[in-house]
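For this depiction, one protein chain was excluded, whereas all remaining protein chains were kept in their positions.
Order as written gives the chain letters A and B; numbering starts at 1 within each chain.
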Amino acid sequence: MTTKKLIIQTKFLNHLYKNHQALIDLNLEVFEGDIFGFLGHNGAGKTTTINILTTLMPPSSGTAMVAGFDTVTQSMQVRRNIGYLPENVTFYNNLTAWENLHYFARLSGVKNTEQRIAEVLDFLEFRGFENKKLGEFSKGMRQRIGIAQAIIHEPKILFLDEPTSGLDPLGIKNLREIIIRLNKEKHLTIFMNTHLLSEVAKTCTSIGVLNHGKLIYKDTLDNTLRRFPTEVSLEQIYVQMEENGRPTLNNNNQ
Amino acid sequence: MNKTAVWIIAKKEYRDALKNVLFIVLLAFLLFLTAVSLSVAGFDFQSQVGQYHNALAQLQALSQTGAVLEKPQYFPLQMLRGTIEYLEIIGAIIGLILGYVSIAKEKGNNTLQLLLTRPVSRWSFIMGKILGNSLLLLSMLGLIIIFIVVAITGIGQVMFTHLELVKLLLAFGFSYIYLLFFYCLATVLALVFRNLPNALIFGFVIWLLIVLIIPQIGDTMDPDNQIPGGFFNHMHMTTAQQRGVIAQFKTYETLRNVLEESSIEKHYERLTFAVLGIKNIYNDKGLSLIFQDKWGDLTWIGSYSLAGILLVYVAFNNKHILEKSA
Partner (left out) sequence: MADQLLTIITNELRALIRERTFILLLGTFFAMALFSSYIGCATRNTTLEIYHASVLSLQQAGVVHIPTNPFLALPPLSIFRNMTIYIFLIGALLAIVMGHQTLIRDRKSRVTQLIFSKSVDKPTFLLGKIMGLVTALTLIVLATFLISLVSAFSIPAQQLSAVAVGRLALFYLVSLLYLLIFALLGLGTAVIFDTESLALLVPIIIWVGVTFIVPELITGQNPVALLNPTNLASVAPSGDFFTLMHAVLSPIAIEQQYTQIAQSLLETQAPIPVSSIWMLFFYFALMVIIDCYAIAVYQITTDKLYE
């Protein structure tokens, strides 16, 4: 087996909101070329993790390295190497698709902007919509523009926060294909927050499960399926992990 | 600071505002108000001239000379009192709206995260936003100046002297500094508040207090203002006598003064009224004399706006900024 290079690594990452500990000693490793599915219930701390990894906020304690750079002290280098698509982003509705992409490309320091926009739109099979305003786009079309702005500067890692949220089944299928193509053809490492198990099973190569701020499980998808051979579905595995990982207090209450 | 990024953001701010119906409506409204205030000032002057001629005719009918009457003199810059007051009130609202919109659109569309994950420092973002909106405010003021010059020279057939033009430009430069404060104020509020409409309403409350209420309190506390026509006029007292009396009420006058001093609007008004000669003692005076007297007011409005920019920086650098954009 070839040894893969670490591309995301967190050590004892903690994050404390006013009166709520969102992350507890998170030690996470993601390897180059992976499609990493970060699973967890609502409020488990997934978005907090992404916010820290994408330099949007510093952790309360601990360190996070992304593409070999520290997210706090080397945030600019991190930003050059990542693309990010937050949940429910609607972009600038009064601008066209091209204008939106142009703006984000320029801010990412892309030099040959027009050529890059054309390349990205070609890759996403989205030509012909450049001059339409985003206000006229469906959720699925917006999501493509979202991916386009995230990869326009050719990053190494793509962060997606609940990318399938609000999409119809066809939209989900299309997005899944895009994610797999980005990984295979553009060699992008993908870090995806989700609470949809079906997505993880169909898209990801490795998974991590977060429960109330703690990482309770992490392995490749293949190993996971091997480890729980008696379970019929991934959903059952997930429920089992979640229940085991739940704090004792909750168990007592049950 | 990443100059290219600053410029890219500034350009987008400018273009966005030009596509913003609200901004265009407010701008048109301000131009309309400028026209209203200029016409009112013009008609008011005409009415004064009419009264002068009537009084003169009456005196002449009684075979007396009109020497005791003072002929109303026309100073074009004095016609701008209403315009400046509308800039104080409505201009400040436009500043507020620009500041609010420039942050609200990023929060509402969830693009704030997208921007903050670009390799551009937060300082560059702020400078981009401030530069773009400064250009907008300056364009808006420029448009009003053109409007005024056309109205007064074109329709009123009065030419401005070079000094008057310089004074006009200076007054509008100060207006920019004044409006920038309101831009910064709304930006800070929009960054700090989780609920955006609340930020806008809170901005309006502060606007009410510093633009309308506090100066109004100072004004109504003026003992001379209690009686129509003025108390000291009623008492037939000389200026020296007035000063002697007022000197005995130092605490009251200090309180009144502190209230007035605390409002950026009052400083802006004192400064521009002096420069434009709306305040009679500065009419037709040289700039050095005006600045000698009004240096303090300029420092005040400059400090307010600078503090505004610093507050924007602090608010933007708040690590909890994303928690406030849920």
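Quick notes
By our rule, a contact is a pair of C-beta atoms (placed from the backbone, for glycine too) under 8 Å apart; a residue touches a chain by one contact, two chains touch by 3 or more.
Note that the coordinates shown come from a computational prediction; the quantities given were computed from them, not determined experimentally.
Within the full complex, the chain left out of the display is in contact with B. Remark: the omitted chain is touched by one listed residue; of B:W7, B:F147, B:F160 or B:F231 this is B:F231. Set against the missing chain, the residues B:G95, B:P215 or B:G308 yield one that touches it, B:P215. Taking the whole complex into account, chain B touches the unshown chain at residues 21-22, 25-26, 29, 33, 36-37, 39-40, 43-44, 46-48, 50-51, 81-82, 85-86, 88-90, 93, 97, 195, 197-198, 200-202, 204-205, 208-209, 212-213, 215-217, 219-221, 223, 225-228, 231-232, 234-237, 241, 244-246, 248-249, 252, 269.
Note that in this section only the chains that are shown with their structure count from here on.
Distance between chain A and chain B, defined via averaged C-alpha coordinates, is recorded as 48 Å.
Across the interface of their complex, chain A is touched by residues 4-5, 8-9, 12, 16, 19, 105, 108-111, 113-121, 319-320, 322-323 of chain B.
On the side of chain A, the complex with chain B involves touching residues 17, 51, 54-58, 76-77, 79-80, 82, 84, 86-94, 103-104, 106-109, 149.
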